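The complex appears here minus one protein chain, its other protein chains still in place.
Naming follows writing order (A, B and C), and every chain is counted from residue 1.
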Amino acid sequence: ESVISELGELFSEGDLVVDGGNSNYKETVRRGQMLAEKGIEFVDVGTSGGIWGLKEGYSMMVGGSETAVASLTPALKTLAPGDDIGWGHVGPNGSGHFVKMVHNGIEYGLMEAYAEGFEILKAKEEFGLDLHQISEIWRFGSVVRSWLLDLTANALADDADLSEIKGFVPDSGEGRWTVFEAIDLDIPAPIITHALFARFVSRQ
Amino acid sequence: ESVISELGELFSEGDLVVDGGNSNYKETVRRGQMLAEKGIEFVDVGTSGGIWGLKEGYSMMVGGSETAVASLTPALKTLAPGDDIGWGHVGPNGSGHFVKMVHNGIEYGLMEAYAEGFEILKAKEEFGLDLHQISEIWRFGSVVRSWLLDLTANALADDADLSEIKGFVPDSGEGRWTVFEAIDLDIPAPIITHALFARFVSRQ
Amino acid sequence: ESVISELGELFSEGDLVVDGGNSNYKETVRRGQMLAEKGIEFVDVGTSGGIWGLKEGYSMMVGGSETAVASLTPALKTLAPGDDIGWGHVGPNGSGHFVKMVHNGIEYGLMEAYAEGFEILKAKEEFGLDLHQISEIWRFGSVVRSWLLDLTANALADDADLSEIKGFVPDSGEGRWTVFEAIDLDIPAPIITHALFARFVSRQ
Partner (left out) sequence: ESVISELGELFSEGDLVVDGGNSNYKETVRRGQMLAEKGIEFVDVGTSGGIWGLKEGYSMMVGGSETAVASLTPALKTLAPGDDIGWGHVGPNGSGHFVKMVHNGIEYGLMEAYAEGFEILKAKEEFGLDLHQISEIWRFGSVVRSWLLDLTANALADDADLSEIKGFVPDSGEGRWTVFEAIDLDIPAPIITHALFARFVSRQ
């Protein structure tokens, strides 16, 4: 916060500031207004892809004015998986970080759905199931195939236990922000909430 | 049940019976024993892939004896996405249907995680978000990309509302079987349970 | 089961059998039919009150035919807190145990609601709250006052920690039966389900 506030001093009218981190969208809205008052353009880019993004391109949700996003478009096309895929201008300042926040909430839920399933398979001792084998079977042709399942299969290959698997999803605070937002909007969100609670339990 | 019981009369020693449906694994275990007493081989094949399996191959979780599965292997390779991918012999009779049951429980959880996320995005009216656009952004490069997200994006393109999206996942009874099994095994499974409850609520 | 089945041999037409335990209501329905075929009357009495019932009287939910319950009425009045309070004929055989089962499910939920509240109070270290003092304050005049709160206050007086408090509610299997029943009836029951899951977690 103070960084941008101070940087605000360094920038001058017509400059463009980009926040590609996991900022809270409410702060992003506020920063956008603060910078706009100084005539400085601001774009928030919610970025998904982790360390794999370097190779495969990043999925980017972009918030800001038409003109600001237009001037950033060449850079976005370079970072995205393709010129016209994996990125988009979703709305005004703050909306990029908002959509990324919800994306992370979903990620928590997906990961916990797999974790529960593997827990049940593991607990069914009489069948002597091989969790890694099953994760590999599901990776091809099944309706539960996904990028997170690919990661899970890799981890299970190294004989990782299930608690490590949950650890894929970083606890960057966006999970709890998503729950706060859902409650503020009167939307029941039990899956995402329990994925968050499962983190608390695993830490206790 | 009575079908197989009657069919049991038709089969004779050395025959091989295959159940590729969504049977309850407990019945499958029982049937396997019943048929084994008559010298009839039995293989249960949990099959995922839906109508898309015809084109892309099916993901198959196979339960049965080594010899029975061996004699079925040519057929399995033909139906699978590849000779050695997307299928596997996971354990004795019943284990194929058990793993498929848990697979469906996970599917419920995944679908509901997306549904909650899109509900939150939709409720945030001040940003005027386009749910279809966001689903497309996430399909490429993001960590929440998956086969179910592809289906969701297709549905949102046709202007489907969110309740239709949840409808992808058929309520074949396997969701509630998964919850029963989790409770029998003393495994807390809040995500899958709430995905099931969300069905109840949407029907009320 | 076998006990009653064998006892069935001992009883003869016109006798009255009473089951005051925590039997599964489905078995009770079956037993009632089995005994009825032999002309033996059967009454199921769901009984609440624990060790305190001896002094205060038991709360009793009674299932059976009009005539059978009528002949048991003198005994029920003696055991109840009063002649016409704390007991009732709720329906046919099985309904007494069914209502008692749901009663226990509610008990799980109530206990866990208190447990969560006290956990939050305890975690708020900056206020240095005295859990026993607060439980005593709430016992008089507050809208959360209850018999279970009285028990909780007693336990906290002995410096019990919160895990002991949850232990009040015996895990007699009726909690999970209630969840199974809710799912069979398509009723979402998140509170009772999570109270059950909390047991699983505390045991892990």
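Simple rule for what comes next: a residue touches a chain if its C-beta (ideal position, glycine included) is under 8 Å from a C-beta of that chain, and two chains touch if they have at least 3 such contacts.
On a predicted model such as this, the values are computed, not experimentally measured, just so you know.
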Interface partners of the hidden chain - shown chains only, full complex considered: A, C
Selected residue (touches chain absent from view) among C:Ile40, C:Leu72 or C:Val102: C:Val102
Missing-partner contacts on chain C, residue numbers: 48-50, 53, 56-61, 80-82, 85-88, 90-92, 94-95, 98-99, 102-103, 105-110, 112-114, 116-117, 119-121, 123-124, 127-130, 133-134, 136-149, 178, 181-182, 185-187, 189-192, 194-195, 197-198
Missing-partner contacts on chain A, residue numbers: 176, 179-180, 183, 186-190, 193-194, 196-198, 200-201, 203
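By our rule, only the chains that are shown with their structure count from here on.
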Contact graph of the chains (line, ring, star, complete, other): line
Where chain B and chain C are represented by their mean Cα positions, the distance between them in whole Å: 37
Shared interface positions of chain B, touching two or more other chains: 186-187, 189-190, 194, 197-198
